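The complex appears here minus one protein chain, its other protein chains still in place.
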Amino acid sequence: MTVGTLDATEIRTRRTKAAKSRELAWGNPVIYFIALLFVGVMISPVLYIVIGGFRTNSQITVDPAGWPHPWVAQNYIDVLKNGIFWRSFANSTIAALATTVGVVALGLMVSFVLARYSFRGRGALYTLFAAGLMFPMTVAITPLFILIRTFHLMNNLLGVILPGIAFALPVTVIILVPFLRAIPYEIQEAAEIDGCGRMGFFFRMVLPLSVPGVITVGILAFIGSWNGYLLPLYILNNQKSQTLPLTVQTFASGPYSADTAKILAFTSLAMLPALAFFSLFERRIVGGLTGAVKG
Amino acid sequence: MNARKSLAITAVTAVAALGLAACSSGSGGTTTPTGGASGGAQTSAADYTATLTLWENNTTGKGPQFWTDTVAAYKKVHPNVTINVQPVQNEDLDGKLQTALNGGDAPDIFLQRGGGKLAAMADAGFVADITNAIDANTKAAIPASAFAADTYKDKIYAVPMTVLPGGFFYSKDLFKQAGITDTPKTLADLNDAVTKLKAAGIAPVALGAKDAWPAAHWWYWFALRECSEQTLNTAADTANLSDPCFLKAGQDLQAFAATKPFNDGFLTTSAQQGAGSSAGLIANHKAAMELMGAWDPGVIGSLTPDQKNLPDLGFFPFPSVPGGAGDPTAMMGGLDAFSCSAKAPQPACTDFLNFLATDAIQESYSTAASAPPASSKAAAAVTDPVLQSVMAYNQKAAYVSQWLDTRLGQNIGNALNTGVVDMLAGKGDPASIIKAANDAAAKG
Partner (left out) sequence: MTDSTRENAPVVVTSPVNLSTDGGSASALPPSGLARRRRRRGGAGLAGRLEIAALSAPAVIIFVTFVILPVFMAAYYGFYRWKGYGKPTDFIGLHNYVVIFQDPLFHGALMHNLEIVVLSLVFQGPIAVIFALLLNRKMRGQSIIRVLIFVPYVISEAVAGIGWSLLLAGNGAFDALMRDLHLNVLDRDWLANPHLALWTLMIILTWKYIGYATILFLAGLQGIPEELNEAAAIDGASYWQVQRRITLPLLGPTLRIWAFLSIIGALQLFDIVYIIWGQYVASTAGVSTMATYMNQNGRISGNFGYGSAVAVVMFIISLIIALTYQRFVLRRDTEGALTGGGRTR
């Protein structure tokens, strides 16, 4: 990289400036302003949904842009008091956690193979997974349903978890392979010299080093499962086994109409766990590889 | 290579499993009648043992309670029959049902829409023919015309629960405010009313064109007025819309739409989906009338500020159209019914269907669904004046047709719906509506 000649004073000034900007200070107010502006734009539709839960349908029709007048807490209370809500909440949580664990484990294993081994079918294997992205679920659902029924997994959360893992694998593989490939060969060599096999390398080095990628795919898998609607709709007939997105519909939609305000309240509450999961783990995305491979 | 081999083995296993799935039996329990005659639930001494699953779409409001009560009442008469009721959201019901029927895992009793869907199910042998299982009580209570909607190739496949005729549901207060003294009887009256309402600053007609069928209903009603009964029936049966009366219907609608009678943003207004729907507009006095089916008072009632029925709601039938070959009193409507699947345990299943046709059950279903019952004996129990008005006009009708898109089948019906919306959006004309229907034939 070429750098023009600079005199000593300039270098000194820039060095101090560089040092200062790395402090955990409040930072540049302009940046904050821009950030807050963007955040405001992103959040307002969500706020609309949350606050909409505090209104009645009539209020929303008559005064779409207004504040709740009066504030109606009944929708939220009805949802929180409802046993069905909590049961579907539990079902959704189980399904999402199981799917996430499955996706991360299986995805990591197969991505490791694709990234660090070389063998004849490698390209075909990668294409196989990538191709899975390109076929819409809505068409695959009919034969998939027959399959799940054959395995006697109807009304069973496993009937949602296993296909859920399968459908989340393509994105996982596509994201993880570059991450795993980026681990420098020197580390692998060093591990082998030290006597670790490829497996030891996997567990001791790869896992910790690929944490940002793993966290990312884990989050995506969790949210995908949490919001999944089509698969549970067809597999989970029994009310006892239903997940949250299904319950919204049966909870708040009659044969001819929909209770919009209640749906808004319900979904505002339903999005909280996925958000919680994200905020728990997002810190780990940062600070993964930094400084891991010092000279 | 190991990986490849395991792939192959998996594939073979899965294909074999699929093959086996085709032979597996469906759901449903056993049934063992122990003497006694069949017939109305009140007098039967037959003691069936069975477990039945039932899928219905009345998921909120009074719906769940109705089903709990009904199942309990049935259990009193048949203590060994267990019925599991499964509420399914209305929009999802058809897809779920179709997949379940195909997968061999269908419910025993389910909501039946009739029309092309029934034809497809019957052709595939999935739905039970109950022509001979309908008992005398049911035949007496429910008029033959109601059964006609669920008859296919001269076989009856379902027992009707509610009839849902269509027409205009309007706000008497808003009409009065605009100075309209009498409900429109002719198309000219309707145009006049629209003018008066616009002058008073009120949106004349609420239209949920986002869902397409509310817009298409206008076309269907114009077709009902323009085409003779004979032409209509032939066209519906053969899916042939070449008769000029259908073109005329489109022209009528185009002319009507040109007077700008619909609410602002009608293209993105939904029909019933909660706040902001066309029903919501009526419920909150933001529009004066809408052309809908008899479920509307209930929907409107759920969207009013106090969530009670709109007190000033009224009904008038579709007006006559000058020069139309159709009878000006003819009505068009839909029907909700229940069918037995072909694999359901019999006679327990049809016995339950007959039970659904009894007066008490018909009455409570009508109340729960806020819609007129199919049974004429239960009709007396309807207290809502708007529904009474609807039923009265339905009785006086020269003939009743089912919704045209139901009769024409999903494929053509859907294409018609799209064609009408396109015309209202300025992207088509009366001829393109017919063309859309014809083009659809190639796809299915």
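Think of it as A and B in the order they're written, each chain with its own count starting at 1.
Definition applied: a residue touches a chain if its C-beta (ideal position, glycine included) is under 8 Å from a C-beta of that chain, and two chains touch if they have at least 3 such contacts.
Keep in mind the model is a prediction, meaning the values are calculated, not measured.
Chemist: Considering the whole complex, which of B:Leu111, B:Leu253 or B:Leu281 touches the chain not shown?
Modeler: Going through B:Leu111, B:Leu253 or B:Leu281 one by one, B:Leu281 is the residue touching the chain not shown.
Chemist: Write down which of B:Thr195, B:Gln251, B:Gln307 or B:Gln410 is the residue touching the left-out chain.
Modeler: Looking across B:Thr195, B:Gln251, B:Gln307 or B:Gln410, the contact with the absent chain belongs to B:Gln410.
Chemist: Out of A:Val46, A:Ala73 or A:Ala90, point to the residue that touches the absent chain in the complete complex.
Modeler: A:Val46
Chemist: Name, in rising order, the residues on chain A that touch the hidden chain in the full complex.
Modeler: Chain A touches the missing chain through residues 1, 3-4, 6, 10-11, 14-15, 18, 22, 24-27, 31-32, 34-35, 38-39, 41-43, 45-46, 48-49, 52, 60-61, 63-66, 106-107, 109-110, 112-114, 116-136, 138-144, 147, 162-163, 165-167, 169, 171, 173-175, 177-179, 181-187, 189, 198-199, 212-213, 215-216, 219-220, 223, 226-227, 229, 245, 260, 263-264, 267, 271, 274-275, 278-279, 282-283, 285-293, 295.
Chemist: If you put the missing chain back, which residues of chain B would it touch?
Modeler: 1-3, 6-7, 10-11, 14-15, 18, 22, 95, 98, 101-102, 116-117, 120-121, 123-126, 209-212, 263-270, 275-276, 281, 286, 409-411, 414-415, 417-418, 421-422, 425, 427, 439-440, 442-444
Convention: only the chains that are shown with their structure count from here on.
Chemist: Could you please state the distance in Å, as a whole number, between where the Cα atoms of chain A are centred and where those of chain B are centred?
Modeler: 40
Chemist: For the complex, which residues does chain A have touching chain B?
Modeler: Counting only chain A, the residues touching chain B are 56-62, 64, 119-121, 125, 141-143, 145-147, 149-151, 154, 233-234, 237-239, 249-261, 263.
Chemist: Quick check on the complex: what are the chain B residues that touch chain A?
Modeler: Those in contact with chain A are residues 1, 3-4, 14, 17-18, 20-21, 24, 57-61, 63, 86-92, 95-96, 99-100, 102-105, 272-277, 279-281, 283-284, 286, 295, 298-299, 302-305, 307, 369.
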